[in-house]
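Apart from one protein chain that is not included, each protein chain of the complex appears where it belongs.
This part shows subunit A:
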């Protein structure tokens, strides 16, 4: 009994000492949950590299405080595990921010945690519109399917395309994309003749290609999550003669993400996508970002949309720390302080929409072309100030 009491007293004293210790210069920890191993390991790698590039460019301190990133590996979409890791970060590591989250379910799972602990959560990727509705402490610096699809569907309608078919992976973001495409394209006078939902684990896309061909559409809108499936889909499109038959191929830029371009090869040439970032974006800031990345990691092969998602996410976190004036972070106030914040990013101008807490940004129309012997997404048109059209629309 006395021993327990003594331990408890010691513990309390130790805890108090810890709490009182860092008064002037604190270390502010940011917990990053993302896939660092496994099939989606590239995503985590791009996050980490972008964070390191940002810290190399802007320093590791804000005011008197040092910003430290703590990484947790979540190798695939797993909400329960995401919640457990995030809780561990909050309780054991005492992080002031949560960040990362590649998949929608993983991001959604932490809503009750961040509300209870009053911690801001900066999403670097997860792209379903509904996420930021679930907690006022979410801020997102990536994109949504609605955001990318609406300008693309408008562009397709303007090109005089009347009949189109949509082919999406059968899961959250895919259904967002399908809904966004159908709504927008039909509003502008087009007809969606068939909506194909493909199983997430498909390997053979020949049957879907046959269906697209039989539908008699002039163009196809396709969305699949970046990875092996997009590669097989894009290849199947050109291999089964659809490309030769003159059917036009459009989709969000996940289809031609930069790390996959070398493997796609010439099959990707001419594919038109809409997206928020291309490695080939022509701006001084992007050139500096890409150059620094090359200097630090020796290659720019993996620089892609998730890189800028993380890069800008870190920028927002730095700003929140700055606005708080150092020391302890009040989550709700910190999020409040960045609402409406505008800045220039490697991808172009960004603003955090005060309502959706999602970035309003320029969406670019790109075509895959060869630049100096290397395949790149070359920007053709820009649609500035695109908000998240899906906020409180898509269910």
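Note that a residue touches a chain if its C-beta (ideal position, glycine included) is under 8 Å from a C-beta of that chain, and two chains touch if they have at least 3 such contacts; residues count from 1.
Everything below uses one rule, namely that contacts and distances are computed from a predicted model.
A.B. asks: For the chain that's not shown, choose its UniProt protein name out of "Glycine cleavage system H protein", "Branched-chain amino acid ABC transporter permease", "Cytochrome P450" or "Phosphoribosylformylglycinamidine synthase subunit PurS".
C.D. replies: "Branched-chain amino acid ABC transporter permease"
A.B. asks: Please identify which residue in A:93, A:186, A:301 or A:353 touches the non-displayed chain.
C.D. replies: Final answer for the missing-chain contact: A:301.
A.B. asks: Would you mind spotting which of A:235, A:322 or A:374 touches the chain that isn't drawn?
C.D. replies: Of these options, the touching residue for the absent chain is A:235.
A.B. asks: One chain isn't shown here. Among A:198, A:290 or A:352, which residue touches it?
C.D. replies: A:198
A.B. asks: Touching the hidden chain in the complete assembly: which of A:210, A:283 or A:342 does that?
C.D. replies: Final answer for the missing-chain contact: A:210.
A.B. asks: Could you pull out which residues of subunit A are in touch with the chain that's been left out?
C.D. replies: So the residues of subunit A touching the unseen chain are 37-39, 41-42, 45, 170, 196-204, 206-208, 210-211, 214, 228, 231-232, 235, 239-241, 244, 259-260, 262-263, 265, 301-302.
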